[in-house]
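Removed: one protein chain of the complex. Kept in place: all other protein chains.
The first chain written gets the first letter, and so on, giving A, B and C; residue counts start at 1 in each chain.
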Amino acid sequence: MNLLSLFVLIPLLMLLGLWIARNVNQVRGVMVAGSSLLLILAAYLTVSYIGLRQAGATEEMLFTDSISWYAPLHICYSVGVDGISVVMLLLSAIIVFTGTFASWKLKPLTKEYFLWFTLLSTGVFGFFISTDLFTMFMFYEVALIPMYLLIGVWGSGRKEYAAMKLTLMLMGGSAFLLIGILGIYYGAGGETMNILEIVQQKIPTEMQRIFFPMVFLGFGVLGALFPFHTWSPDGHASAPTAVSMLHAGVLMKLGGYGCFRIAMYLMPTGAAIWGDFFLVLTTISVVYGAFSAVVQTDLKYINAYSSVSHCGLVLFALLMMTRVSATGAILQMLSHGLMTALFFALIGMIYGRTHTRDIRQLSGLMKIMPFLAVGYVIAGLANLGLPGLSGFVAEMTVFVGSFQNPDLFHRTCTIIATTSIVITAVYILRVVGKILYGTCQNPEHLKLTDATWDERFAVICLIIAVAELGLAPYWVSHLISGSVEPIISQLIH
Amino acid sequence: MQAEISLAVILIIILLADLILKAPHHKALQTLTCTLMVVQLILNLVPVNQELFGGMYNSTTMASVVKTILTAGTLLVFMQSGRWLSGEDTRHKAGEFYLLTLSTLLGMYFMVSAGSFILFYVGLELASIPMVCLIAFDKYRHHSAEAGAKFILSSMFSSALMLYGLSLVYGTCGTTYFADLPQALTGTPLQLMAMVFFFAGLGFKLSLVPFHMWTPDAYQGAPTPVSGYLSVISKGAAAFALMNILLKVFTPMTEEWGLMLSVTIVLTITIANVFAILQQDLKRFMAYSSISQAGYILLAVLAGSEQGMTALVYYIVVYIVANLAVFGVIGAVEQQTNGRVDREAYNGLYQTNPKLSFVMTLALFSLAGIPPFAGFFSKFFVFASAFHTGYWLVVFLALVNTIISLYYYLLIVKAMYITPNEHPVPAFRSSALMRTSLVVCLIGIVLLGICSGVYQWIDKF
Amino acid sequence: MEIEIHVIHYLVISTVMMFCGVYGFFTRKNLLALLISVELMLNATNINFAVFNRYLFPGQLEGHFFSLFGIAIAAAETAVAIAIIINVYRNVKHILTDDITDLKG
């Protein structure tokens, strides 16, 4: 049995376990056991991947395996990982693990909640391990649809509207994606669905011209590409804590990953043709998201717009098409995943106590819930790119990398995008100043308590991850940049 | 021919049993019929290739597979119809229900394995006429009669036009045998017109826009198991027959019918979707849903290739399990709520009947094409086959439409899970056969896609 | 004067019949009238088959057979249709098309 298949098998077993589970404690037991197993597995995978690379493995993907599935269409269940997928798997495992703790006390329908939650993670893990277009797409959609129920049933606010909008927009994206995937498959001769083999073929330029934007847009919707990002603020605002975490933390990364691994890797000519167009969109995303975040009053909206900006940076960096910028993009995915999960976890915990996310009604929380407040400050600082936390490493790699592209237009875009770091500081500090500092105005809030052990645990895990990436980025960066190489070399003939 | 013969034998056995058994015998009859259908299924599991009557009857292995699938679907419908047939008005004519249904099935058998337009036409009518009786089965229900009247009149209208088209085909070619027609067809305007007439006739059965108008009315008016039967079995047979004939007969006019189908597909899916959004009545809603599904099925026809054929048959299989699961749930709920089939009745269903809701959800997801359920795979293969032939724009438009379809499927999911309701349908337990049928559907929904065996088995023929 | 009757003459007649039937179907209100119109259409096609066979392909019988089947099936359909119309009458007390428009939208 391939090591990677465990990433799908364990969630499936978890689904089974949840199905059988009779009470809340059993449900929690299954979740904790499963998600820790996944985390351990991801860590083990990372270590052994690095080990193999150091031992001199030069294949593009390691741990590859392929089982023929739908032979007439050359669909296989093919798995394999390179550095990019390894870090993404690690990220997903961390988020799933912490997400479990962040929704420890969730009610009602705990069992059903975790069922959908686990189904979602199955999709996510499956997506990152797949190297087959079809399988990848399948897992992609598996990850999307549980969002509807997770938001619709367990969400808050305008949850039905938000859930529907989110699902429809993302599925709209995947409609584009599907046609693009068919285009790639038949463009490459209809002989194979395996990415690694398709890349050997040359897809005709005309087809790339048509299908590149489709695939890129399809994934871009999930990556919150302007102007298809509007599902994000409403969706995140309505989703329950762990779902926001998983969605912003991992699911949005599927977009960036897909754009890179499928759109750009397989259709380099298309990327060259459409690159500038999408670069403009992503640049707008970056700046626009940041500016929009400045005036929001709902904590989750702020973070959602901030995600638009940061995820925009991912696509932005990918489109810069240099090795460093692509490495930066992956780092940014990792970093954004961690810190936005942290953010959403904290917002959820604060909301769970105060029952409001309106920053005009919150103040002086530092005194009332110091742990959560400090966590929030750390998340904020990570978000605005404080050295020593993950955001800085990612952003700097992106900017340095983007600047490696000598084209004047790309340079201009880079400089415009860098301004986002100032705006980020503005909205982060605005929130921190408003809700954490000062004196508490609402007597109701004075009685609130600080985080419980499960919440602390989730927050601390995430902070450690954020800090680790920020303090010792060498190994991650090295891991990623080695794997980015073959993809980028496709792009620069 | 053995499938037809054994089916005819079954028909006769049931007829006799209906006569012999003492009333009320609906339960025994159901058991008997289901058993016999299982036998029929087993007898015809191995596909055969057979040509009889000088080519008048030509059953390819694929047609044989389709027949098996249709039989299985009919069996599922029978399993779901027990509760309805035990009602006051219906229990004494349960036998009729089985007989009529099996007659239509027999008609479909002939339709899919016809080798000449004559047999095809006879099969088609054999499938239609008893269907009218089935639709009007609840004879004390106003809607049932209305639906029956609408169906029979429009059906006659359409078959008259189709026959007119066939007469033109005969007039220009001098033969009605599928094997001889391709050499004679040259694509003259008259033949084009004839093809359109023929297509309209099958389009009527398949309920393609703009030949679909009877569908919602008939589905809504008909008893629920009949709607289910109409939506999957008759549609599946018609789709296969259409593809079969377009491929075999109208080979010289491939480009023309490609264009014709493209226009129809886009119209069908779009119109059906925008209508479906507005529906409150679940059966009517499912009618529009099935119209749009027919559009997707047609994509496989459009492909006009071996791959398309496999995709089509596979799509039919998947569609049968998913759609019958939905109709099964609708039927079960309908029986519990004195015939309520509006969406409000489903509000909060999950709280009281989680398993039923679960089946419904999965079935709807499958219909919407959400992985890992079978519907996703079938849709993908259909798209792939049409794409392969080069109709990527049509595929694209169909895909965009999936967003709308997802929306209305989710509306039902929303009703069951999200919308609060003070008085949801109380918890209940359906009959054993109904439950078995739902479980079979569920297994089909989950496994048909993930296990590639079925598709590859179909692909062999 | 001897009038040569060509295939075209039959075809004109059948076509006229066909569209008379269609016209009747569209304009009449009574379900039975509708049924009669449809019969007209079906018979038009039957004429077509017979004529084509007789004039164009005199060596065969296919067209004639098709006509025969057509007639038989039309009869069956009519029987069922009338039964249904009776049923409609029992339920609605009318057999006008405008009275059976409950199902719509």
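As a working rule, a contact is a pair of C-beta atoms (placed from the backbone, for glycine too) under 8 Å apart; a residue touches a chain by one contact, two chains touch by 3 or more.
Quick note on the criterion: contacts and distances are computed from a predicted model.
Novice: Given the choices "Sarcosine oxidase subunit delta", "Heme exporter protein D", "Monovalent cation/H+ antiporter subunit D family protein" or "NADH-quinone oxidoreductase subunit L", state the protein name listed in UniProt for the chain not shown.
Specialist: Not shown, but named in UniProt as "NADH-quinone oxidoreductase subunit L".
Novice: Of the chains that are displayed, which are in contact with the missing one across the whole complex?
Specialist: Taking every chain of the complex into account, the missing one touches A, B, C.
Novice: Check the options A:N25, A:Q54 or A:T439 and report the residue that touches the missing chain.
Specialist: Spelled out, the listed residue whose C-beta touches the missing chain is A:T439.
Novice: Using the touch definition up top, pick the residue from A:T192, A:S292, A:S306 or A:S483 that touches the left-out chain.
Specialist: Spelled out, the listed residue whose C-beta touches the missing chain is A:S292.
Novice: Which is it among B:L43, B:M56 or B:L192 that touches the chain not included here?
Specialist: B:L192
Novice: Even though one chain is hidden, which residues of chain A still touch it in the full complex?
Specialist: 165, 168-169, 227, 229-231, 233-234, 288, 291-292, 294-296, 323-324, 327, 364, 366-367, 381, 384-388, 392-393, 396-397, 399-401, 403-404, 406, 414-415, 418-419, 421-423, 425-426, 429-430, 433, 436-439, 473-474, 477-478, 481
Novice: Which parts of chain B face the unshown chain closely enough to count as touching?
Specialist: Residues of chain B in contact with the hidden chain: 149-150, 153-154, 157-158, 161, 189, 192-193, 195-197, 199-200, 203-204, 209-211, 213-214, 216-217, 256, 259-260, 263-264, 271, 273-275, 277-278, 404, 407.
Novice: Footprint of the hidden chain on chain C, which residues?
Specialist: 22, 25-27, 34, 97-98, 100-105
Just so we're on the same page, only the chains that are shown with their structure count from here on.
Novice: Centre to centre, using CA atoms, which chain is the farthest one from chain C?
Specialist: Computed centres place A farthest from chain C.
Novice: Distance from the CA centroid of chain A to that of chain C, rounded to the nearest Å?
Specialist: 65
Novice: Per the contact definition, I'd like the list of chain B residues that touch chain A in the complex.
Specialist: Contact set of chain B toward chain A: 307, 310, 365, 370-372, 376-377, 380-381, 383-384, 387-388, 392, 395-396, 399-400, 402-403, 406-407, 410, 413-414, 417-418, 452, 455-456, 459.
Novice: What residues on chain C touch chain B, complex-wise?
Specialist: Residue positions touching the partner: 18, 21, 25, 31, 34-35, 38, 41-42, 44-45, 48-49, 52-53, 56-57, 60, 62-63, 65-66, 69-70, 73-74, 76-77, 80-81, 83-85, 87-88, 90-92, 100, 102-105.
Novice: List the residues on chain A that touch chain B in their complex, please.
Specialist: Residues in contact with chain B: 69-73, 75, 134, 138-139, 141-142, 145, 148-149, 152-153, 159-160, 164, 167-168, 171-172, 175-176, 178-179, 182-183, 185-186, 190.
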